[in-house]
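For this depiction, one protein chain was excluded, whereas all remaining protein chains were kept in their positions.
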Amino acid sequence: MKPDELRNLAQREAELRKSYRYRINVCCSSGCMPFGALKVLSAFKDAVKELGVEEECYVARTGCIGTCSIAPAVLVEPGDYLYQNVTTDKVKEIVKEHIVNGRPVKEMLYGNEAYFKKQLRIVLRNAGKIDPLRIEDYIAVGGYYALLKALTRMTPEGVIEEVALSGLKGRGGAGFLTGLKWRYVARATGSPKYVIANLDEGDPGVFANRTLAEADPHAIIEGMAIAAYAVGASKGYIYVRSEYPLAVETLKKAIEAARSMGFLGEKIFETVFSFDIELRLGAGAFVAGEETAILASIEGRRAMPRPRPPYPAHSGLWGKPTLINNVETFANVPVILLKGSEWFASIGVKNCTGTKCFSLTGKVNNPGLIEVPMGITLGEVVFEIGGGVPPGRKFKAVQVGGPSGGFLPENLLNLPIDYESLNKAGAIMGSGGIVVLDDTSCMVDTAKFFTEFCVDESCGKCVPCRAGLYKLYKILDGFTRGKGSLEDLNKVEELCEFIKEASLCGLGQTAPNPTLTTLKYFRDEYIAHIVEKKCPAGKCFKNGGGESGVE
Amino acid sequence: MPDTGFQQVGLKVDRRLTLLENAIKKHQYKKDALLEILHTAQELYGYLDRSLLTYISKLLRLPPSHVYGVATFYNLFKLKKPGAHVVTVCMGTACYVKGAEEIVSTIEKEFNFKRGETTEDGRLSLFVTRCIGACAMAPNAIVDGETIGKATPEEVLKKIRTILEAAKVEAR
Amino acid sequence: MVEENQGLSKMIELTIDDKKVVAKEGDSILKVARENKIYIPALCYLEGVSSFGGCRVCVVEIKGSTRVFASCVTPVSEGMEVITDSERLRRYRKWAIELLLAERPHVCSVCVANGSCELQQLATELGVDHLRVEREWTNYELDLTHERFAYDPNRCILCTRCIRVCDEIEGVHTIDLMFRGKNSKVIFDLDDKWSFAESCTSCGKCSAVCPVGALYVKGKPHSEVKKKELVSFVISRRIEKTIG
Partner (left out) sequence: MAKVRLATVWLSGCSGCHMSFLDQDEKLLELADKVELVHSPIADIKDFPENVDITLVEGAVGNEEQLELLKKIRRRTRILIAFGDCAVNGNVTALRNILNEGRENVLKRAYVENTMFNQGVPTQIPRLTERVFALNEVVKVDFYIPGCPPPASLINYVLNEFLDGRIPVLDGKFKYG
């Protein structure tokens, strides 16, 4: 594709969009699909035809709108009218009243404005508003302009500089400066170089990355292409969980579309830059999301992490310099290039710029996919966006950062969400999960649940993680069955320290976090289990007491 | 192409085998395509049995223990034939917090088997998975591909019974 | 993994336990320490094959970092200050050994390796005189099908030495790991019985390098076999090096 062609196409598409008075966006993401979103979509298409408003109303199949609690969700533009729990029988009325008569059906609208008020959508800028399977939709909203700009008007070093100045940090969890990482890869000797987008979001309760891929796959592809140009790579891989069939399918089609349009392949935009992307499917191993394990998995081996150094930037895939970033990191890049690093750096807080996507779940009134500026407090997320815990219940704790994130109590609700603050409190940014617990959740039981998850997902290479976590799980399990003594708490802490400090990779190093933070902030619950043999939340001791004879 | 394969390991020559060979050819017999090949093989055959793994190891010239090690490392690959009907209960955080464990243990008790297993008559398998991503509708259970949101143990049991009954009638 | 050094490489200076030493860049801390007669306990490490970094017994501290590092897989670098012994390191090493002892039923008194077992020796050395965590009583089936060798998974510590010699020295890769995490198990071919593992050359290197009594030669005192077989193993390694 020539630069001019992109401009013309964008213009044509934008005009086409304008030619419709209304646009009905039906969310067909994994959150809404199981609840009949596709049927609703075709019902809308039929209704529009039947009522003769085909010419003025466009019905689009889109990705996640972000309000998963009201699935299936439908968004009508202009005016962003959000309809909740749309079933096929409601469709006709919506079209008749809203489109034909111009009167939104108030009773069916999702009246929760607070949910969106504190959110800021950069990564999810197009989510729910474009058809992910139509590349033209993406182009119409300025897609692939950033790639064009990078290739025709910027040097690779210039691109890196811009990303570095923006202060963007890796969204996969560790929070390493993206610009710096890119520079390492750019300077590393060896060829070819590779770019890997990490979409192995194995964390239970986290679906931010998946939703992004389903809603706006081209933002990821464009970000990867820009990164490849910056670091001098010619080949890219997207490593995606195979448990995400819709994301896999969407990405597959998006890559094909990008290829046929010439955004991937040889001599992109008639420059010397060539780049192509291949999908690689995971197969159900959480640890494969680890930076060095992902390499092993793409190379067709057991996803066992290896020690660093050497870092993948110097010796990655097949020993070649490799850039690994989370898909969310990549999705930020096109916007940064278009709007400038200064603009991006002005969002969020100092040392932690931009936004972060979170899947907000658990005992909260408005679960869903949210994107918030860095520095927002946990309280704002849980109570203002999330609408607090269900009526009649009391907030107990919030977990940030997936299975190895810590649990934070009520008095830390004014903690700002940024990498440093979270780490200090014992939580982590992780790949973006926020789980809210109320007074019906037992903290000992919850710590046990996450420890069990990590036991299942440990690759088994190093002793602290393989054997240590299992012992930790057994001790916690004992607590929930009436076994154990107060001295065991010290033993647990010592064991946790060993696992945290001596494990090989991030999985083991963070796996004790749930236990350590619950011990720190909710020690009284442990004591209640051990001393009084009682579970304050009424969850444990269901399977009888301890084994015979054990004090 | 090396035809050391199928007769030796006892694989039937059929369309599935052709498709599998094509996939391997497409990957140019590259060893690092193992994961992709295993995906394809499982899609075609439903599960990975010994003969299939031996065949793949021969074609890709990989040590059998390596292929077996990879196939058993990843949860997704099934080495045993799954049951005719499959129930998968999501055990993601949101689902666990909202009572997924009760659903699983109810099914276990009712059909007298454990998660990850298939009933003796081969009619039902029970799997747990980590997060299917429908957290807002937690807890979720998938019965033969159909998702039940905000599920209760009774509801899931009922669904399973209906399916098993229907299958029985069909068999007659 | 730390690569073997080839040809000329840069020499660098570092300190290990306040002792200044000169080392080849890229060598592991453990290798450099041993060359300089500084003892660091290790278990999964085996000279002559690639390092695994799994047992975490050889952990050391590096000044300027709060973490600990497995010295067998951490390359030395210029000006690095390594500490090989501290209260904290002893505590971690103890945990590593204790967890290994508790992971499977290591009953020394009925084990062929009693007296020549590296795990047992390390327990003595590091003062693991009891287990603070409950022991697992796994019940894996013994494999006695091979005419010369035996395999008892209940004594395996998953150090992967056997896998590495089988792959890197004998070059047949009969052995690998199956499953993952605590369920990991050393297998032959497709988890076959040993005598049915077609690729096995019966060379015996795996049993020679097994630090515990998981792989052993039938009918001979373990201590005697170990010494003899290790010698032939080292010789074969030397031949390998001259050829390759």
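The chains carry the letters A, B and C, assigned in the order they are written, with residues numbered from 1 in each.
Assume contacts are C-beta pairs under 8 Å (C-beta built on N, C-alpha and C of every residue); 3 or more make two chains touch, one makes a residue touch a chain.
Not measured: the values here are computed from a predicted model.
One of C:Glu35, C:Glu81, C:Glu125 or C:Glu198 touches the chain omitted from the figure, and that residue is C:Glu125. Touch with the chain that is not drawn comes from one residue among C:Cys111, C:Leu158 or C:Ile175, which is C:Cys111.
On the side of chain C, touch with the chain left out of the figure occurs at residues 101, 105-111, 114-115, 120, 123-125, 127, 129-132, 134-135, 137-139, 154.
We take it that only the chains that are shown with their structure count from here on.
The chain pair A-B and the chain pair B-C differ in C-beta contact count, and the higher one is A-B.
Chain A and chain C, compared by their mean Cα positions, are separated by 39 Å.
Chain A and chain B have Cα centroids separated by 26 Å. Note: centroid distance chain B to chain C, computed from Cα atoms, is 35 Å.
Residue positions of chain B touching 2 or more other chains: 66, 69, 73. The set of chain A residues touching two or more other chains comprises 285, 302, 459. Interface residues of chain B, counted against chain A in their complex, comprise 31-36, 38-39, 66, 69-70, 73-77, 91-98, 129-138, 140, 147, 149. The touching residues of chain C, counted against chain B in their complex, run 167, 172-180, 187-191, 198-199. Contact residues of chain A toward chain B in the complex are 30-31, 34-35, 68-69, 71, 202-207, 210-211, 242-244, 280-286, 297-303, 318, 359, 361-363, 367-368, 399, 403, 433, 435, 437, 441, 446, 449-450, 453, 459.
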